[in-house]
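Yeah, one chain of the complex is gone here, protein chain that is, but the others are all in their spots.
After this line comes chain A, so read on.
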């Protein structure tokens, strides 16, 4: 339990540095630190599949963000004028969010940490090997029981890649 708290505090520290540092490159590096600590946290929480996916995605995200940072000459932080309004908005958000989070964690039936609700996934755990033939239950859920979700994911992925290609295309249409 203690290593989990340490990892979460390291994530909070890394994200604070990513938000408050002045140069954009160090902000991107701190964000990547948060992602890698998140990968270690996933390993600690006994989810190796997510950890593998997270570390690959993290490296790709780091490369993409460094490409974006290298675009601009200006790397310093930009100071705004209407800081007061933003701070008031943030405090209001935090108060409302904290209130609802407190309500959800105390009064509504909410699973305690370490005791998951297994209403739907009990069926997956019992029948996964028999019905889909995959020893890894995550694979059987992604590709077997919830295959339509995966189809939707691939559609979104295709749309996003297509949008990226269209936006970054060098030659535009002639008028």
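FYI, a contact is a pair of C-beta atoms (placed from the backbone, for glycine too) under 8 Å apart; a residue touches a chain by one contact, two chains touch by 3 or more; residues count from 1.
Just so it is clear, contacts and distances are computed from a predicted model.
J.: Just go with whichever of "3-isopropylmalate dehydratase", "Unannotated protein", "Octopine transport system permease protein OccM" or "Cation:proton antiporter" UniProt uses as the name of the absent chain.
T.: "Cation:proton antiporter"
J.: Extract the touching residues of chain A with respect to the undisplayed chain.
T.: 4-5, 8-9, 11-12, 15-16, 18-19, 24, 27-28, 31, 34-35, 38, 41-42, 45-50, 53-54, 57, 60-61, 64-65, 67-69, 71-72, 74, 77-81, 83, 86-87, 89-90, 93-94, 97-98, 101, 105, 111, 113-118, 120-121, 124-126, 128-129, 135-138, 141-142, 146, 149-150, 153, 156-157, 160-161, 163-164, 167-168
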